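Removed from the display is one protein chain of the complex; every other protein chain stays in position.
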Amino acid sequence: MYSQEELSRLCHQIHQYPEPGWCEFVTTARLVKHLMPMGLEVLTGTKIINPKYVAGRNLEQVNLFLEKAREYGVSELELKSFEDYTGCVAILKTGRPGPVLAIRCDIDCVEVSESTDPQHRPAKEGWASQNEGCMHSCGHDAHQTIGIGLCSWLADHRDELCGTIKVLFQPAEEGVRGARPMAESGILDDVDYFFASHIGIDVPTGKISAHPGCFLASKKLDAVFTGKASHAGANAERGRNALLAASTAALAVTAIARHGQGRSAVNVGTLHAGEGRNVIASTAKLQLEVRGETEEINSYMYEEAVRRLEGAATMYGCTLEILPQGEATEFNPDEKAILLAEEVANEIVGKENTARLHQPMGSEDATIMLKRVQSHGGIGTYLLFGSDLKAGHHQNLFDFDEKVIGIALRFYEALVSKISGVK
Amino acid sequence: MYSQEELSRLCHQIHQYPEPGWCEFVTTARLVKHLMPMGLEVLTGTKIINPKYVAGRNLEQVNLFLEKAREYGVSELELKSFEDYTGCVAILKTGRPGPVLAIRCDIDCVEVSESTDPQHRPAKEGWASQNEGCMHSCGHDAHQTIGIGLCSWLADHRDELCGTIKVLFQPAEEGVRGARPMAESGILDDVDYFFASHIGIDVPTGKISAHPGCFLASKKLDAVFTGKASHAGANAERGRNALLAASTAALAVTAIARHGQGRSAVNVGTLHAGEGRNVIASTAKLQLEVRGETEEINSYMYEEAVRRLEGAATMYGCTLEILPQGEATEFNPDEKAILLAEEVANEIVGKENTARLHQPMGSEDATIMLKRVQSHGGIGTYLLFGSDLKAGHHQNLFDFDEKVIGIALRFYEALVSKISGVK
Amino acid sequence: MYSQEELSRLCHQIHQYPEPGWCEFVTTARLVKHLMPMGLEVLTGTKIINPKYVAGRNLEQVNLFLEKAREYGVSELELKSFEDYTGCVAILKTGRPGPVLAIRCDIDCVEVSESTDPQHRPAKEGWASQNEGCMHSCGHDAHQTIGIGLCSWLADHRDELCGTIKVLFQPAEEGVRGARPMAESGILDDVDYFFASHIGIDVPTGKISAHPGCFLASKKLDAVFTGKASHAGANAERGRNALLAASTAALAVTAIARHGQGRSAVNVGTLHAGEGRNVIASTAKLQLEVRGETEEINSYMYEEAVRRLEGAATMYGCTLEILPQGEATEFNPDEKAILLAEEVANEIVGKENTARLHQPMGSEDATIMLKRVQSHGGIGTYLLFGSDLKAGHHQNLFDFDEKVIGIALRFYEALVSKISGVK
Partner (left out) sequence: MYSQEELSRLCHQIHQYPEPGWCEFVTTARLVKHLMPMGLEVLTGTKIINPKYVAGRNLEQVNLFLEKAREYGVSELELKSFEDYTGCVAILKTGRPGPVLAIRCDIDCVEVSESTDPQHRPAKEGWASQNEGCMHSCGHDAHQTIGIGLCSWLADHRDELCGTIKVLFQPAEEGVRGARPMAESGILDDVDYFFASHIGIDVPTGKISAHPGCFLASKKLDAVFTGKASHAGANAERGRNALLAASTAALAVTAIARHGQGRSAVNVGTLHAGEGRNVIASTAKLQLEVRGETEEINSYMYEEAVRRLEGAATMYGCTLEILPQGEATEFNPDEKAILLAEEVANEIVGKENTARLHQPMGSEDATIMLKRVQSHGGIGTYLLFGSDLKAGHHQNLFDFDEKVIGIALRFYEALVSKISGVK
């Protein structure tokens, strides 16, 4: 078991080497190095990631970080065991009959350049990001640290536990990309209890919520229009204008009517089209996303978006390719799981610090894992561990109150004891 | 044969009762009444109009003018002989071997309210339009008068002529609607020489041109989008927005790229959509037209327009109906026919008054008849008979110099003598 | 006081002669005829309607119904007292010190043609609408009946009451047009307690709610683009295309981004543009509306809509006129007023039939009156009186359970007694 000081040091070490989604090679190698010696079963590669469902994976970026990982000292043997994919799952099989409990931690960073302001603690203390353009500014360094700490406790208390406990270290949560392929690997299909969590999110240190609000279902996609180039002056009639197709689609997708049954959202964030001023543009690419308060609303938004993209391609004689880039579903936690978690939270932080929250939040792909678990009869919820922040999530001055690591760890230890403790 | 004065009186009489395209019931009855007694064969109805190709025929308007025709005194027997369609063809079969010569006159009016200004000659002299909203402001009253005058001359000179001479009184030239169904009746398929003509068009009285410029090929169409209504506040997601489909189409159709090989044009002239402020619009209708310097360019414009209309319907989940409303093709007169006409024109008005013109003009559906004649080996051209105008064509003060009637008639008599005279 | 049977007969009489917003001349005359003899002060015209704020008033329609009113027998004297505007306010000044209480009833109909189905009660019993295209299919006939019944009770119980009681018969609630000019007359500025109500709305007979849900703030507007006509083939460059300006605006207005703080809605319901197929369209008119869960969201939607309309006009060199057509604000009832109403409702229908509702509804311009009252220190809420419906509001088979008239009347009598009863 790690001391609070050791955990803090570990967290700083993780913070110093942030890796974006699907590029967490050094991160995964570090996890394996910590978890293996504990005597837990550690799975990597296609045992935990179903390649068919991998989305939003930028091959060029993956190769860059693979190269960096080699330079960092990750061995070819280790890399080979990853089978191209990052993330891992640590499993404690107690050998005693009992429930299967799964806890999910996410491990990727955000693509933000960390502040070099001397007031910024990581900069001042010398453990700021060494990967320019990458930063653990969402707190996934803490999530991993909590996960490693929990695994260590599991190993030490295996004799007091029954059933099976799985700790999932999920890659590519940013952009809601990693949960679906992990869920589709089947690793969750025997799970009875599922929990995921986040630190911070405007909730002060010392508070725990077992119903932190309303996550929106979401789909992220790229749309690529391919037309035909021609000289705009001499023979424009031979061209197929992908720029106009994309412009038309951007307007129409943004104009999808509000759903009468609840919140929805849509955004075309980027549009890049054309080869030159005097050429009918033959290519255009949109990056877009839709969201919905329910899976039904999200599906409505997605289907409308696709219909409009397809129609716009037809209008301008272009072909259209739609590339899925990530997804999350609605958040339907189980009352039984919430009550269970609240009971534990009451013990750890007191009843006055465990309120349920209901305001809308962004999207979380842990919702996909929860839905998978529920589809096999399991239950679960999502937990929020409060932590005072110096600056908001995804900002370059993000810094959190590390006390949350200890609080979260004590919570999870108590939760595991409650669910999986030998009676 | 009619005197100049009689022709003038006839022209005023025609002017007084203008009827729009496909509604020329009184007009056709009057033509028949004049032509029959001359001993010419007079064809009406489906012998000269192929219903399959009739476009831009507003049934409500047709019924209104049918009713007016009955009130005017046109008998049921006459109306029955028209088989719902207007226009007629007078044929002189000489019985002597010889060429088939066809001359086309158009008979419909423009939908303009005639000026009541006392300076306006028809108003002053008491023969202004009696049909509010309708006016012979394009000169088709003159065209008919010339045609009747020519038929009278043909009857009187039948012994000096050989072959066959057909005078076509075409309905619905405005909106380029009548030529196609008349050509598709087959009435022109044995024709060796074809001529059509117009008076006025910025050319002064006394001039004749056998190549009056460049007519643009054109297609007129209506596009009807049908979506699905729903309450905009309560359940907008159930609607299919035809208003947005039509708006998107209007922009995209207007944005069709210029063809590199010559002139093109496009216009969406009207858009009517929607049922109410708080309802997702379930219907929308566009009236549009495309043009091209050549048939190829016109086809490019038409196909692009249709593609964009269809794509816009797809985008918004609507169905689309495209209703053809009229068409004209490019103008490719035969040099031999031009020379022949110029030879005659030189005799009538002198060589200095017979220049060829090359500037672009609007569209004329006589081009479709000419093309049909050419496809069977015939030749032809389009003639312009100059006439000083008080105001431009289609204006409510339009008035022309009636001397042109006599000039045109003498020209046509000489032309017929040249082509069909017994040698 | 009227018996239940008399009220029913009165309601049928009102039902038979429905008049649309700003056209309620016969309706207002009938009200005055009932209220005057009761000894109440009855105000009409600009004393209760501030003409500066009148919106969505179709002058052509007003003149048509004025004419019909004359034919119906409304005297010139009566019409003169209306000063062009419909609606009236009945006032009981008790002469005793006490609060000012206001109750609002709306009196206009919906523009729907009533069903002639013999199963439809009004048709079967012979009191269906005599004004083709107009129908009391929203229940404002019941609202008026309740208002008249209440006035009668007030007159009979004036000795038991203190302070002042105003019953507002508001014109033009459909399209949320009448409340603003009535509020701007100042008639509400001394009011301490304000209540408005609706029957039906999916709530069964016998239930009363003093918090029936969430009304959306809304603005209705027409946008008129004026460009310049020109011939689309000959000199399109001289035109200013109002059709394209309107199409561009329609798309952009529908594409206003969702507000992050709550529900919003927008709809461009109709678009009419253009003069003819081959003319650059010089005029276009849009009918649109925006909505928002709060006044802030509604203002955001409105300002964005106006910005986009203006920009679209600029793009195409057109001028833009924006014509306000109606408005409502958010619903912020006072807890004290709700509790007061619930106390009364509990007495009338029992506690089990008085639940508060929270789902979003459409828009109601009584919200503007309530806001005005609150701005002067008064309080109020909106009441829902359940009534079993044969068909939904605004449908041509709409029919409600008339028991609601008696229930609402008893409720209002008890409410008035509670607030304005002599203690």
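When the chains are written out, they are named A, B and C in that same order, and each has its own residue count from 1.
Here is the rule we use: contacts are C-beta pairs under 8 Å (C-beta built on N, C-alpha and C of every residue); 3 or more make two chains touch, one makes a residue touch a chain.
Since the model is a prediction, treat every value here as computed from it, not as a measurement.
K.L.:
Taking the entire complex into account, which one of C:Arg307, C:Lys336 or C:His376 touches the absent chain?
P.N.:
Answering carefully, the residue with contact to the hidden chain is C:Arg307.
K.L.:
Any idea which of A:Leu161, A:Ala196, A:Val224 or A:Ala265 touches the chain not displayed?
P.N.:
The one listed residue touching the chain not shown is A:Ala265.
K.L.:
One chain isn't shown here. Among B:Ser129, B:Ser218 or B:Ser264, which residue touches it?
P.N.:
That would be B:Ser264, which touches the missing chain.
K.L.:
Determine which one of C:Gly139, C:Gly233 or C:Gly378 touches the chain that has been left out.
P.N.:
C:Gly233
K.L.:
Which listed residue (A:Gly133, A:Gly186 or A:Gly233) would be found touching the missing chain in the intact complex?
P.N.:
A:Gly233
K.L.:
At which residues does subunit B meet the chain that is not included here?
P.N.:
Here the touching residues of subunit B are 251-252, 254-255, 257-258, 263-267.
K.L.:
Mind listing the subunit C residues that contact the chain we can't see here?
P.N.:
Residues of subunit C in touch with the missing chain: 231-237, 239, 241, 244, 248, 251-252, 255, 257-261, 280, 297, 300, 307-308, 310-317.
K.L.:
If you put the missing chain back, which residues of subunit A would it touch?
P.N.:
175, 216, 220, 232-234, 236, 241, 243-244, 246-248, 250-251, 254, 265-281, 284, 287-289, 291, 325, 362-363
One rule holds for everything that comes next: only the chains that are shown with their structure count from here on.
K.L.:
Grab the C-alpha centre of each chain and report whichever is closest to the global C-alpha centre.
P.N.:
So the chain sitting closest to the middle is C.
K.L.:
Taking mean CA positions as centres, which chain lies farthest from subunit A?
P.N.:
It is B.
K.L.:
Just how much do you need to spin subunit A so its Cα atoms sit on those of subunit C, in degrees to the nearest 5?
P.N.:
Subunit A sits rotated relative to subunit C by 180 degrees.
K.L.:
Taking all residue numbers at the subunit B to subunit C contact, is the shared part over half or under half, that is, same or different?
P.N.:
Same; most numbers are used by both subunit B and subunit C.
K.L.:
Centroid of subunit A to centroid of subunit B, CA atoms only: how many Å?
P.N.:
68
K.L.:
Using CA atom averages as chain centres, what separation in Å is found between subunit A and subunit C?
P.N.:
49
K.L.:
Distance-wise, how many Å sit between the C-alpha centres of subunit B and subunit C, to the nearest whole number?
P.N.:
Using C-alpha averages as centres, the distance is 53 Å.
K.L.:
Which residues does subunit A have that touch at least 2 chains other than itself?
P.N.:
Touching at least two other chains: 251-252, 255, 257-258.
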